[in-house]
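Missing here is one protein chain; the remaining ones are kept as they sit in the complex.
Labels A, B and C are assigned to the chains in the order they are written; within every chain, residues are numbered from 1.
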Amino acid sequence: MSRKKPRKARIPGTPIVLPGSFGTKSAQDAAAQTRQIQELIDLLKRNHLTELEIERAGIRIRVRHEIGIKTVSASVSEAGQASAPAVTPQAVPASDLLEVAAGHITITSPIVGTFYRSPSPDADPYVEEGDYVKKGQVLCIVEAMKLMNEIESEVDGRITKILVESTKPVEYGQALFLIDPKATP
Amino acid sequence: MSRKKPRKARIPGTPIVLPGSFGTKSAQDAAAQTRQIQELIDLLKRNHLTELEIERAGIRIRVRHEIGIKTVSASVSEAGQASAPAVTPQAVPASDLLEVAAGHITITSPIVGTFYRSPSPDADPYVEEGDYVKKGQVLCIVEAMKLMNEIESEVDGRITKILVESTKPVEYGQALFLIDPKATP
Amino acid sequence: MFKKVLVANRGEIALRVIRACKELGIKTVAIHSEADAGAMHTRAADERLCVGPAESALSYRNIPNVLSAAEITGADAIHPGYGFLSENAHFAEVCESIGVKFIGPTSENIALMGDKAKAREIVSSRGLPVTPGSPGELKSEQEAREAATKIGYPVIIKAAAGGGGRGMRVVNSTDELGRAFQAAQAEAKSTFGNDSVYLERYFLEPRHIEVQIAADVRGHVVYLGERDCSIQRRHQKLVEETPSPAVDEKLRREIGRVAVEAMKAVHYRNLGTVEFLLDKDRNFFFMEVNTRIQVEHPITEMVTGIDLIKEQITLADGQPLSFKQPDIRLNGHSLECRINAEDPEKFTPSPGLITRYSAPGGFGVRVDSAMESNALVVPHYDSMIAKLITHGRDRQEAMARMRRALDEFVIEGIKTTIPLHKRILTDPDFQKGHVSTTYLERFLAG
Partner (left out) sequence: MFKKVLVANRGEIALRVIRACKELGIKTVAIHSEADAGAMHTRAADERLCVGPAESALSYRNIPNVLSAAEITGADAIHPGYGFLSENAHFAEVCESIGVKFIGPTSENIALMGDKAKAREIVSSRGLPVTPGSPGELKSEQEAREAATKIGYPVIIKAAAGGGGRGMRVVNSTDELGRAFQAAQAEAKSTFGNDSVYLERYFLEPRHIEVQIAADVRGHVVYLGERDCSIQRRHQKLVEETPSPAVDEKLRREIGRVAVEAMKAVHYRNLGTVEFLLDKDRNFFFMEVNTRIQVEHPITEMVTGIDLIKEQITLADGQPLSFKQPDIRLNGHSLECRINAEDPEKFTPSPGLITRYSAPGGFGVRVDSAMESNALVVPHYDSMIAKLITHGRDRQEAMARMRRALDEFVIEGIKTTIPLHKRILTDPDFQKGHVSTTYLERFLAG
C-alpha cells in the first residue's frame, strides 16, 4: 500500500480509481444500497461530519464530505460473503477506493507539506493543465521538513485539473491533480 | 370547557369523541397528512415522549403515546384558512379530541385523587362492566383532599371497560371508563 | 429525613431538585401538565403524575391537584422550586396544616415578605438602611406628593404586592406625579388584585446586589456572599455573577451583617435572598426579600461549594445548618448566563422543537437545563431553557470560560439569547465590571 509508506523522496501519488459499478449483485441490491448510501449522506450532512464509515455483513460503506471542496463522494467495497471482522484497523487499500466523479483519477498527497509546482522558484512548472503525462513522471514537489518529495504520476493520461496553487500547504490525502487516463495525445 | 373547572363535587368526566374523518380537504392532503403524522409518531417513539403537538398554517396535529396503555393515538383539528396564532395557551376543547380506537368514548379523571367505585366501602359499586348508563349518571368517585367528587357520564351507552381498580390513585386526564355510545340495552 | 419529595415545578429547577434528592437518597415525585408529559423532569423522577392542562393556573399552580398528588403518592414534603407556588403563603400554610412539609420558609415569613412596604418598615425600624421612601402604603396622591417632596425627585412608585417590574412608575418631577400614581395603582390592582403602592427614591445607574442567606430552626443565620444581578432587561436578569466587582471584603461583611440582622428580625427560616440597591457612592439600601430559591443560586454554589438545594431540604427537615459563618469562603469567581428561547434582538419568544442540542463541558463549566435534542420548548411557560454557569480562579478566567462555553453551546431549531450573551461577554464595559441596572438598555440601544 503505497499510501502507508513513510515520508521519503519520490513518493508516487495515490490514485483513486473509478470503478464501473458499485459491485452489487443485483439491481434490487443496488437500489437498496443506493437508498442506504443516501441515508448515510443525509446523516453525514445533518451532523456536519466529514466522514462516516459503516461495516456490516461484508459490506463496507464509506461516505465522505470534503468540506473544502464541497462535493460528496461515496465509496463501497464488498468483502465477499464472509461476514467482516468486527474490528478492522487496516485502512482500505487505495485501489478499492472509488471516486464518484467524471471518470478521472485523483493524485493525492501522501504526506503533509507545502505544494510546489516547479523544482525551484524560477524554473518552469513540472506540468500544466492539458499536458499529457506518463506513469512515473514527476508532477510536483511536496516539501516537508526541508525535504523535497517528488510526486509521480501512477498512470498515463492527461492532466485535466491542478487542484492546489503552488506554495500552498497540503494535508495528507489531499487531492492535487485530476488525470484523465483514457485521454491520448 | 368542563375540564378546566376547578375541583368541586359532581364534575362530569371528559369524553374523548371519535370523529368520522381527519377533516382534510382532499385525498392528496390526507395522504400527505398521514405521512406527516407517521413522522411525528416516529419522532415521538424515538424520543420516548408521551406527547407532541405541532401547529402550523391552521392545522394542528397532536400525537400522543400513553405509556401505561401502550396505544398510539393521534388527533388532528383544523382551524380553518386563517393561519393559527404562534402561541396557543388554550387547551384543545375536549370535543375536538379524537380517540383512534374501537369507537368507544373514554371517561377521564378531571382531577388528581383516589378512585372509588362505590360511595362507601360496604356499598355496591356505582357501575359494573356491561352496565348501561345514562348521561348524568354517577360512575365513580374521585376523592381529593377529603372531598368526594362524583364523576358523571356525559353520554348514554354501555360500560365496556373499567380501567382503574377501586382505591387506586389517578392523575389528571387518566382514563377511567370506556363507554360504547352506540350500544342500547 | 424525608422519604419522598414531590417537586411542584418543571424544567431545569425541577430537575435540579430531583438531582439533589437523588444524592440525598430521597425518592421523588414529578408533577406535570399535559403539555409537559414526557418532559425531562418527569423522566428523572421516581414517579410522575399529570396534574392538569397546559395552563399553569390549572396544573402547576392548582393547589388542590398538587396537594392531592402529594397525598396519593405518599410524599412527605413538597419542594416548590421558584415561581408557581413557591411564594404562595396560603399554599405553604395548607401544606403545614395537612402534615406535608413545605421546603422553604414559614408561611408567616412568606406573607410578611410578600408585603414589600411592610417588610421595608420592619427592616427600617431596626435601624437598618432601606431605600429612602414612604414609610408604608400611600393612601392618596397627596401623601405620595408629600413623601416625594421629602425624599427628593426622581422617585419610583411600586406596587406593595409587586415584582418583575409590574406596577412600577418612575416620576421625575412633581408635574408627573399625579398621573403616575394613578397608573401605578391601577396596574397594581389589575396585576396583583391589590392597589396598595409605596414610593422610593429612584437611583440612577444603581447595582442590584443580593445576599444569599440560610437560617435553621434554632435561629442561626449565615450569609453566603453576594450576587451582582445588575444586568437586567425590563427587570428580568440575564447575567449574574459573584463576587460583585463592586463589593470588597469590607463592604461584603457590612452588607452581610445587615442581611443577617434583617432575617433575624423576622425569625426567618430556610433559604432566602435579601436584595439591596448599591449606589455609585457604595451606599447600600435594603429593597426586599425573596423567600424562594433563586434562579441564579448556582453561582453561589460554585464559589462556596455548598449545595443550596440540599441545604434547603435538610433545613426543612429541622436539621441545623451544615456550616457556620467562618466556614464560608468564596473560592474564585462565578458567572451565569440565562439562555432563553427568545429572539436575541427582538426578545420575542421562540418556542418549538429543538432539533439539535449539545451542551458545553469541561473544567469550570456547569449547565443546568432540562433540554435535549428533539425536546419541545412549549409556549406555555417561562422562556428560560438553560443556565450556563462558569467558574474560574478569578473574574478573567470565569469570563474567558463563559465565552468559550457560549461558543460550544449548540441549540438548533429555535432562537436563543446565546448571541446576545456573546456580545455582552465581549463588551469592554462588562469586562471591566462597569455595569448597573441601566447597562443593558444602553448596550442594546448602542
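Annotations
As a working rule, contacts are C-beta pairs under 8 Å (C-beta built on N, C-alpha and C of every residue); 3 or more make two chains touch, one makes a residue touch a chain.
What you see is a predicted model, and the numbers here were worked out from it, not measured in a lab.
With respect to the full assembly, the chain omitted from this view is in touch with A, C.
Annotation: of C:Lys22, C:His220, C:His267 or C:Arg423, C:Lys22 touches the absent chain (contact as defined above).
Interface residues of chain C facing the missing partner chain: 15-16, 19, 22-25, 44, 298, 301-302, 305-307, 331-332, 358-359, 361-369, 372-373, 391, 393, 397, 400-401, 403-404, 407-408. Residues touching the missing chain, restricted to chain A, are 3-4, 6-7, 43, 46-54, 64-65, 86-91, 111-114, 144-145, 169-174 (touch as defined at the top).
In the analysis below, only the chains that are shown with their structure count from here on.
Under the stated contact rule, the graph of chain-to-chain touches falls outside the line, ring, star and complete shapes.
In whole angstrom, the spacing between the mean C-alpha positions of chain A and chain B is 60.
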